Structure formats: structure tokens, C-alpha cells
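Excluded from the complex is one protein chain; the other protein chains are retained at their positions.
Then we have subunit A:
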Amino acid sequence: MFGLTKRDSTLLIIVILLTVLAPFILNPFPEGSAMAQFNAGYPDLMQRLVIFGIFAIGFNILFGLTGYLSFGHAAFLGVGSYAAIWMMKLLTMNVVPAIIISVVVAGLFSLLVGWISLRRSGIYFSILTLAFAQMSYSLAYSVLTPITGGETGLQPKVDDPRILDGALAAGQTPRANFFGLEMGTSYELELGNWIFTFNAGYYIAAIVMILAFYLSIRIFRSPFGMMLRAVKSNQQRVNYTGLNAKPYTLAAFVISGMYAGLAGGLLVAMDTQVGAERMFWTASGEVVLMTILGGAGTLIGPVLGAGFIKYMENIVSKINKSVLEQWFAFMPDGIEDFLIAIVYPFIGKGWHLTLGILFMLVVIFLPGGLVEGGQRIGRLFKRKKPSDDAADGKTTPAE
């Protein structure tokens, strides 16, 4: 299908189903129940799940295929965001030009950063990208304040030019839209005690993510993708086989930078404001975690990693002391207090501690990430099946 092998098509269909049905999948608990606060099927979170999925898919094209570990990709996301918001301020609140320009600008910026950083490899490359990102971050707060809005950031204002849009009716605020369809538009479906929200912005971001995922499959399976894996495996052999590794890695860097810009543009399309903090180094680190946690170098890994981290972030950081008290209420007082004291540092604001521990466990026990975990579980189930395979195995040598 669409030039993909059967296996890849299956993967694509799974991703399509997951994203299309996300409003159901992420809202398993009935409204008003004690668990309802752990529902993740609300537009804002669902949008971020797919947008960070795009970010991670792109990052994986660089890191997963070439092995070059960038610690500065949030800079491209940030630059894309700024470009998008300027498009909205100057041209139109339609998200299409904003998203296109975010990809273009992030691509140009990553061309510059990649061209310089790729003179080095290994840890020096990582440090160079980190330095660029931190430089962009501080510039956004200082010298570039006229473009970035400094600490207050940028958002559309009523008196922005928006030369393509007509004048706003009195009292209206500019809203991001897709040819008139506002991003915030939602349709709520009530089924018994459940409420499912279908949000326009989410579905636009989801379609973009599916396209981005499809493109990444094509890249993985192409000669270009194979060259990138060759660079990761043995750069010396690449060079002595008459291939110039530099343009290959640079192209991968720019493509992943464009994915980051696309994610940045979509963030603005969904929530029309930008601040420099999205370029901070922790944001660059987060996409590294997503990719490794999900499974670097695998197709679906980054999508899973991004979804997992954003979902857990949402759930774990929502648990507070009173929730814990509810959970452990059935226990004797002393033990209850003890358990709460132990769990407390890992929840709410302590979410990063939980993430750190999860990450360590994955890297140590599942170096291939969640994808490897899934494969291991799959193998367990296969082994339990009646031993047809084993019987085959025994007869072959006799023939």
C-alpha cells in the first residue's frame, strides 16, 4: 500500500487507528468517577501527544539512523514557533502559511547549525548543538527581544496587520483557523457517563503526524536511509566506499530540523503563543528521552515514546497528596503515612524524578526501548503456542 511493504503498511494502519480513535482510547474512565482525572482525552493534551510525536519522529531520522545525538533540537522547534506566530501576526490567522513557514525557517536554521556542528562527531557534535540551542535561547531573551517578545513572548494582538484577513468584528479576538475552521472547535459525544471530545485542532495535527510518519517510513526504507544507517555503523567504510558522509548526515540533520519546525508551527497553531522557554535545553533533552524510551532507530518507537512521556507527565503530575490519601485510606494510619511519605516525592512536581527512574530502567533493562519490550512480550506469547514450529524444526534435518 502506498509503496510500502506489508509489514510497514500494517504499522501505518495501526498508527492511523490509534490517532483517529485517540479520543476514545484516552478517555477510558466515565465522567465524574474517581479516575476521571486520569483521562487524557482532552484536546490540549491530545494535540501535544501528536505534535511531540512529530518532533520525535524527526529526531529519530537523525539520531536513530545516523547515530548523531543532537542536544539542541528544541532550538528548531522554537524557531519554527516564532516563524509561525509572525506569519499569523503579519499575514493571516490561517494555520497553513504559518506551518509552512515554520518548516522552511527551521530548515534553513538547521542547515546553518548542522553545517557547523557536523564538522565534529560524537560528544563534540552533541556539545556544539547544545551550545547553539542555548545561544538561541539566550538571544531570544536578550538581543532579539524585538522579534521574540523576550520574556513576555508573542501572541496575536487585535491590532496586528494580518494583511490577508479582513478586519475583525468589534470585540472579537484573532483565532487560529484552517480556512475558517477554528482550531478550538470541538464536538462532544456523550455515551452514558462517558464524554468524548473530537477537536478540529487535534485532527489537523493528527493528519499531519500521520503524513510525517508515512514520510519517515519512506525515508527509512530508501537508499538514503540505508546510507544513513551505514554512516552510523561504520563511517570509515562509508568514506572508503566512495561516499561522502557529510552531505548525507547534513541532509538528515536538516530533515529532522524541519520536522522540529513543523512541530513548533503546530504548537503555535493549537495554542497561539510562543515563549523562549520551549528552546531551553531540557526541551531538547526531552525529545532525546522520548526517542530512546520508545526505541531509537525503530519506526514506531519515537511515536510511542512521545505519547508515553506526555501521557505519564499528565497523569503523574496530577496526582497530589489528597489523591494518595484516598488510595491508601484503607490501610492502618501508620502504614498509610509511611506509604504516602515514600510515594510523595515521585508525584506532582516530582514527575521528573519518576521519568528519570523510568528512563534508567529502560536503558539498563530494555536498551531497545518500549519497542523491544513489546517484541519480548510478543515472543513470550509465541513460545506458548502449540509446538508446531518445534516439530518442523526437528523433521528438517532428517530430510
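The rule is short, and it goes like this: a residue touches a chain if its C-beta (ideal position, glycine included) is under 8 Å from a C-beta of that chain, and two chains touch if they have at least 3 such contacts; residues count from 1.
As a working rule, contacts and distances are computed from a predicted model.
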Discussion item. I notice the complex is incomplete. Of the names "ABC transporter ATP-binding protein", "Catalase-related peroxidase", "protein-glutamate methylesterase" or "ABC transmembrane type-1 domain-containing protein", which is the UniProt protein name for the chain that's not shown?
Written reply: "ABC transporter ATP-binding protein"
Fill in: From A:Phe213, A:Tyr248, A:Phe308 or A:Trp351, residue that would touch the chain that is not displayed
A:Tyr248
Discussion item. One chain is left out of this view; which of A:Leu11, A:Leu26, A:Ile101 or A:Met227 touches it in the full complex?
Written reply: A:Met227
Discussion item. For the chain left out of this view, which of A:Ala36, A:Ile219 or A:Leu358 touches it?
Written reply: A:Ile219
Worksheet, complete the sentence: Which of A:Gly3, A:Pro28 or A:Pro345 touches the missing chain? It is A:Gly3
Discussion item. Counting contacts across the full complex, list the positions on subunit A that touch the omitted chain.
Written reply: 3, 5, 218-219, 221-227, 229-230, 232-234, 236-245, 247-248, 251, 255
